[in-house]
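Below are the structure tokens for one structure; questions will follow.
Here the complex is missing a single protein chain, while all its other protein chains stay put.
Chains: A, B and C, in written order; residue numbering restarts at 1 for each.
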Amino acid sequence: MKGPTLNFRRHPSKDNGIKSVEILAKPETPPPKFIEESNMEFNILASEKLPNYAKLDLFHRAVYPFMLLAQCFAVMPLLGIRESNPRRVRFAYKSVPMFVTVIFMTATSTLFLGMFTRLVNIGITAKNFVGLVFFGCVLTAYVVFIRLANKWPAVIRYWTKTEMVFTKPPYELPKKNLSRRVQLAALAIIGLSLGEHALYQVSAILSYKRRLNICTNITEVASFDNYIQRNYDYVFEILPYSPVLAALMLLINLACTFVWNYMDLFIMMISKGLSYRFEQITARIRKLEHEEVCESVFIQIREHYVKLCELLEFVDSAMSSLILLSCVNNLYFVCYQLLNVFNKLRWPINYVYFWYSLLYLIGRTAFVFLTAADINEESRRGLGVLRRVSSRSWCVEVERLIFQMTTQTVALSGKKFYFLTRRLLFGMAGTIVTYELVLLQFDEPNRRKGLQPLCA
Amino acid sequence: MKGPTLNFRRHPSKDNGIKSVEILAKPETPPPKFIEESNMEFNILASEKLPNYAKLDLFHRAVYPFMLLAQCFAVMPLLGIRESNPRRVRFAYKSVPMFVTVIFMTATSTLFLGMFTRLVNIGITAKNFVGLVFFGCVLTAYVVFIRLANKWPAVIRYWTKTEMVFTKPPYELPKKNLSRRVQLAALAIIGLSLGEHALYQVSAILSYKRRLNICTNITEVASFDNYIQRNYDYVFEILPYSPVLAALMLLINLACTFVWNYMDLFIMMISKGLSYRFEQITARIRKLEHEEVCESVFIQIREHYVKLCELLEFVDSAMSSLILLSCVNNLYFVCYQLLNVFNKLRWPINYVYFWYSLLYLIGRTAFVFLTAADINEESRRGLGVLRRVSSRSWCVEVERLIFQMTTQTVALSGKKFYFLTRRLLFGMAGTIVTYELVLLQFDEPNRRKGLQPLCA
Amino acid sequence: MKGPTLNFRRHPSKDNGIKSVEILAKPETPPPKFIEESNMEFNILASEKLPNYAKLDLFHRAVYPFMLLAQCFAVMPLLGIRESNPRRVRFAYKSVPMFVTVIFMTATSTLFLGMFTRLVNIGITAKNFVGLVFFGCVLTAYVVFIRLANKWPAVIRYWTKTEMVFTKPPYELPKKNLSRRVQLAALAIIGLSLGEHALYQVSAILSYKRRLNICTNITEVASFDNYIQRNYDYVFEILPYSPVLAALMLLINLACTFVWNYMDLFIMMISKGLSYRFEQITARIRKLEHEEVCESVFIQIREHYVKLCELLEFVDSAMSSLILLSCVNNLYFVCYQLLNVFNKLRWPINYVYFWYSLLYLIGRTAFVFLTAADINEESRRGLGVLRRVSSRSWCVEVERLIFQMTTQTVALSGKKFYFLTRRLLFGMAGTIVTYELVLLQFDEPNRRKGLQPLCA
Partner (left out) sequence: MKGPTLNFRRHPSKDNGIKSVEILAKPETPPPKFIEESNMEFNILASEKLPNYAKLDLFHRAVYPFMLLAQCFAVMPLLGIRESNPRRVRFAYKSVPMFVTVIFMTATSTLFLGMFTRLVNIGITAKNFVGLVFFGCVLTAYVVFIRLANKWPAVIRYWTKTEMVFTKPPYELPKKNLSRRVQLAALAIIGLSLGEHALYQVSAILSYKRRLNICTNITEVASFDNYIQRNYDYVFEILPYSPVLAALMLLINLACTFVWNYMDLFIMMISKGLSYRFEQITARIRKLEHEEVCESVFIQIREHYVKLCELLEFVDSAMSSLILLSCVNNLYFVCYQLLNVFNKLRWPINYVYFWYSLLYLIGRTAFVFLTAADINEESRRGLGVLRRVSSRSWCVEVERLIFQMTTQTVALSGKKFYFLTRRLLFGMAGTIVTYELVLLQFDEPNRRKGLQPLCA
């Protein structure tokens, strides 16, 4: 799943404040009118008494360290991501981060092409197809992230404006605040994926060394150059070998692995950010229990709930391509790795890497699904209390709120083809098992052949 | 997927004004009473001050050029399709277009029979079955289109009457008007399908020539006659060969390809026409935001919404057979072509044709599904605004509208067996993958055999 | 799928008036209280001015000829089925029809046992399993019909009481009355199934004769006795052969075929009976359009609608076992026959029988599903009109009716595991295709073997 690096130095994304092209991405379902209105209100806020964004429990603040990290790998080329004021986040086609991204994409394309020519030569099969899918996914992810970056300034402003109300009473801070939650998820994913990448390299190097030790008929000498040329031969079939190229290729390979993991991480962070707010609404509803509540309170709660749903819609329309890509990617790799469960491997380290990688993959897929499904779960958790509202407090607003919570599918979606809910995960698990059973049968002849001779 | 032509000249469908048999097709779900009423109202309009239909943004005006084109291939034999007044559209069993259609159908039947006798001789397999399915689908499509033509005058009148209200304020024209939209979709499909057909011929001719060049043991001389006899041998097993017959066969083959594509195109145009109106309702609802709206406005909006839903029901009951046929047809061909992905082909041009054809097929299938699913999406897009209606403007009519939008599945259907929504497409994709995996396994022995000797 | 007859003479079911055991079957979901109440009301009606049941358009009148016919084959052993007054219908364990049923069941069990011992000897495979399934289904059907007969008196009384209101104004008779509809469906099924059975015998006899003509090494003489012994060998392995036994076996075989078809026919008749009443409600609602309707009318309509839904529930709880059995049976046989599509057969008459039988089977399955799904379709057809009720006529009762029509799944069910709707049929078709593809692959080795030698 990995490939080498090209000659390339990433320019730091700091010098991003030069051009401030105002990009108001046209959302696919444009929230009618209030964008302008909100901006206006937003501006007034900004001029009159600018809120101290840095101290507030805002999504932008929670998420910006990891978006900065992503910029190191040329993902989501935005300007002003480090500013505490979300209004300063901008996107420009003619900017340094964008330039870096293009360079990374070119490098990845080279790996993709190298892989492709190699496969055409030896014949594409369902088995060796996987490398192409990996680089193809990463390339698509780069494009999707650029389009998302284009929409991001509008998204993050709208988001900040919507969540502003949740930072003040009567809403309370949950025990674990948003930044902590996002951090925990992100660090877990980053740590585990670093582990996976390291283990991959260790496994490759050890296999390489053992082979040279055992096979006396091979006259190669173990060296970094030889190792790279053997393991990334598909690149050096279309490029001349040089140590610098090799190092760059390793870098790009790392970047690809990062992007491949960051897709899921980004969806997770978004999901955490949204379900956090629904949780606050639920908490507020819970506090109303056993109280006489006047209609105006319910009017306000419903208003906030509707606004949150609209934010979700808006975010969803910007994120849908990424979600679709991530799901297809995860399903493909889970199926592919499960298929290899019964394969024989040569060295123990290969088994260690394989099982780590498989479990990590399944865990990550389940985690991203469950985190996204949490939005759906959280959005209807207030129902229980609302159903117990006594007949004295009962009013049209409660009825409307219950009706909306009951009938609306509040969840992130893959281009509205499916909604990320817990039931979907169940259905998908069933489908994956079916695929796996058929594929295992399909793959049996290969499996029976066993390992190929080591020293050929 | 193609076949030859019979001796036949298409009579132009211009002389269609002679007999004016009044056909009031009995819809399967007859909209009670108001058909007559609507006609009456319609008549009054027609006599008192006839609206200048040609200038209005009506569905009939948007769609008639392509229905005219279809008549060139004997699809939907209607009279008066060129008139700007939809009332003039008529259907008659004893008419010139109908006569032309019968001739085309006879010719197609001949191709079908030729294919059938051939297959019975060499043994029907899942693989060579495809030609039979192609001609069978086209024949069925002709019959379905005749039945649809029979209902069309009633449909287009009802449609025009319903959409009249949307051509006046308070409804506004969306940026891209209906004609533009229909044209774009239609030209794309027609252009791409022409490309597919041309590429098919080029691929067949080049393969034919190369074979003659290489195989020295074959004494045939490359000529049009020989080419036709080789490639359409199944026809000339039941008919004597003559150059005129050959030319006709090519024409009929073209007609078949047209019909095969027109099914999907027609569904697309219908879908565009319907979702356009729902879009106008959504736009009108959006404009009401942040305003104090009195109940009468909501009464009117709901009325128009209900009428549109009824129009959809009515159109759906007329179109359902076509939708069912198109879906089955598309699913079959997508499965069949996907199955051939791993097959080896002899010449590069064959690969070019195969991949163009496969991508075109998948694209067209996805396009027709998504266009139809748009009706469903568009019909509930007003919900967001309606949910934000303040408690002052809230009234029973808004409640009814929300309830209807939430609970009713507003979508075209395949005989009510399934509704064309985005979720369906997702489910179908999952099912196709299952089928494909099983079929690939099934087909493996054939695939392993590889290419048969060229010069046998 | 067929077997022979045992020595047995059916006693006519006329002498059924002797014992009148009052059986008030306890329904699984007992309609609370009103059973007694209804009976009381029913009794009053019966004593004061007995309605002329014979002249009314009642379900019992429509269905009794076919239930009488079924009694000839010992299905549903009821007494008093010929009486026009549904109150006279009784069930008794100690009665002549019940005795006849037991004899038929014993005979069928013998066939089942013969088949079973034969299969155990030659080894049960997925292919030869079918005979066992056939007789097993028929036996189960007999049991299920006895249990249904036990509940039938309660069902038909409740049904009659519920439908009484639909025989008077304001409800109108639809164009085709209930008896006509039931008759059409029943005659079609009976005619086609007779054709199937006859064709089966013709096919078997012709195959038998041809074989004797061609195979000179076989010294058998073509005779009725020899024919029976050859074709029903499994019976005469456990019973001694005698011509009387042979004739009886043919009779029992005919009875089994009848029962096998009658399951579906019965479900169809029930469905027609129920959807007919929903159609009348829809018609009544339609007539209200464009009128100012006072609430009391809607109260009445809703009341009748609810009662019809309860009747459906009650009938469903009695019928569910039969529906489950019929569905499983149909799915199994459709899968089995589809699997044989690619098999080679010896004589043309075998092909004729096979294709007739396959198409009949699929047609019957689709027909019974669609007829049952019609209840569901018909039950919500009034929604369109109700949605257009103007805001002046709008009242709580209309709201309740719309809510109920929208949210309740009004349909026959298989023990509540699934509801017979059009969408189910679509899902099932997809599943059958999956099964078929896997099974075809499974069966390929057998198929490749081809026909076995004729004269072995």
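We take it that a residue touches a chain if its C-beta (ideal position, glycine included) is under 8 Å from a C-beta of that chain, and two chains touch if they have at least 3 such contacts.
Given the structure is predicted, the values throughout are model-derived calculations rather than measurements.
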Left-out chain, listing which of the shown chains it touches: A, C
Which of C:57, C:377 or C:397 contacts the chain that the document leaves out: C:397
Hidden partner chain, touching residue among C:130, C:192, C:306 or C:352: C:306
Omitted-chain contact residue, chosen from A:179, A:201 or A:434: A:434
Residues of chain C in contact with the chain not shown: 29, 31-34, 295, 299, 303, 306, 309-310, 313, 396-397, 400, 403-404, 407-408, 414-418, 431, 434-435, 438-439, 441-442
Positions on chain A contacted by the hidden chain, ascending: 286, 289-290, 377, 381, 383-385, 387-388, 390-391, 394, 402-403, 406-407, 422-423, 425-426, 429-430, 433-434, 437-438, 440-441, 444
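As a convention for this text, only the chains that are shown with their structure count from here on.
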Pairwise touch network: line, ring, star, complete, or other: line
Most distant chain from chain C by Cα centroid: A
Inter-chain centre distance, chain B versus chain C - centres from mean C-alpha coordinates, in Å: 39
Approximate Å spacing (C-alpha centroids) for the pair chain A, chain C: 54
Contacts with two or more other chains, residues of chain A listed in rising order: none
